[in-house]
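A single protein chain has been omitted; all remaining protein chains appear in their positions.
And then subunit A:
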Amino acid sequence: MELTEFVIKTITIVVVFALTLVIAMYSTWGERKVAGFIQDRMGPNRAGPGGLLQPLADAGKMFFKEDFIPALANKWLFIAGPSLAMLTALLASAVIPFGSTIKWDGAEVVLQGVESNIGILYVFGVVALGVYGIMVGGWASNNKFSLLGAIRAASQNISYEVAMGLSLIAILMMSSSLSLGEIVAQQHGGNWNIFYQPLGFIIFITCSFAECNRVPFDLPECETELVGGYHTEYGSMKLGFYLFAEYINMFISSAIISVLYFGGYNYPGMDWVYTQLTGSFGPETGHNIATLIGTAVFFGKALFFVFFYMWVRWTIPRFRYDQLMNLGWKKLIPLAIFNIIITGAAVLFLKPLITAWLN
C-alpha cells in the first residue's frame, strides 16, 4: 500500500511538473501570438502550423548559444541565480488542486501534487523565495546595472507581497482554512469568492502582476535605465531559465487566482452534470469524467488569466518607480486593510443575518 501510494504521488507530481513546463513553454508562443494579434499582426506562424513549433526553435537556439560567464562574476552564484528562479517557480505548482478526485479500483486519487493543509502559506513561502533567484543572479553578475535591476525587483516583490498577503487574509477569514483544496471545495458550484471579495481580487491581481514582474510593473528589466536589468549579463539557457521562470510564475499565479477567487474546478451546474454522468456511465467512470471536465474548466480559467496578463501587457504603459512604490504602500496596503475590516464585519454581523434569513 505504501509503495502504490508512493508511485501514485510520483506520477501525479511528474504530470503536474510536465504540465506546468509545457504550459509555460506555450505561454511564450501565446505571448507572441497575442502581441501580434493585438497589434494587428499575425505573430509567429512559420515554425509548424500556426507557429506551434516556435517554442522548440527558441529553446534550441537558447541551448546552442555560448554559455558565457563574465570573468569577474561569482561563478557559483551566477549559476545558482537562474536555477533558484526556476526551482522556486516550479515548486509552487505542487500544491495547486487541478481537479477533484479520480476513482480507480476503489482507490481515490486527488488531482493535486501534495495535499497540504497549509497550501496557500506554502505558496507564499515559495514565492517569497523567488526574490532570491533574481537577487543572487543580479549580485553575482558583478555589474551595477544588474545589481540595480535586482534591487528594484527585490524591493518591488517585497513591497507587493505585503499587500498580497493582506488581501489574502480576507479570503482566509471567510474560508477559515489555509488548505487550497479546502478553499476550492468551499466554492462549490457557482459560489465563487470573487462575488464576496471583488476588492480583494483587484488588490490580489495587481500584486500578482507586480510579483511576476509583468507590465505595468516590469521595472526590473528596463532597457532605457538598466540595460537588461538583473539578467544583463546572462545569455544562453541561463537567460532562458530566467525568462522561463517568469512564464511559469505567470501560470502559477493565474492558477492561484482561479483557485482563490474563481472556484478552481467548480462551475455552475456541476452537480447536475455529475448526476447525469454517474447516471449514464456508472459511479466510477461518471465520477472520473466529471472530474476531467472540472479539470478542463480549471485550466480554462487559469489560461484565461494567462491571456489576461498578456492582454494587459499590450494595453498599459509601465509605471514610474515612485508611482509603483506609492501604489503599493500608500494605496494597496490601506485598501487591503480596509477590505479585511469590511470582511470581518460581514463575517461577524452579516453572515448570521443572512443564514437566519435563508433558514
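Here is the rule we go by: a contact is a pair of C-beta atoms (placed from the backbone, for glycine too) under 8 Å apart; a residue touches a chain by one contact, two chains touch by 3 or more; residues count from 1.
Assume contacts and distances are computed from a predicted model.
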{"item": "Protein name (UniProt record) of the chain left out of view, among \"Branched-chain amino acid ABC transporter permease\", \"NADH-quinone oxidoreductase subunit I\", \"Ketosynthase chain-length factor\" or \"Hydroxyneurosporene synthase family protein\"", "value": "\"NADH-quinone oxidoreductase subunit I\""}
{"item": "Listed residues A:34, A:62, A:226 or A:302, member touching the removed chain", "value": "A:34"}
{"item": "Sole contact to the chain not displayed, among A:132, A:281 or A:311", "value": "A:311"}
{"item": "Interface residues of subunit A (partner: the chain not displayed)", "value": "34, 37-42, 202, 311-312, 314-316"}
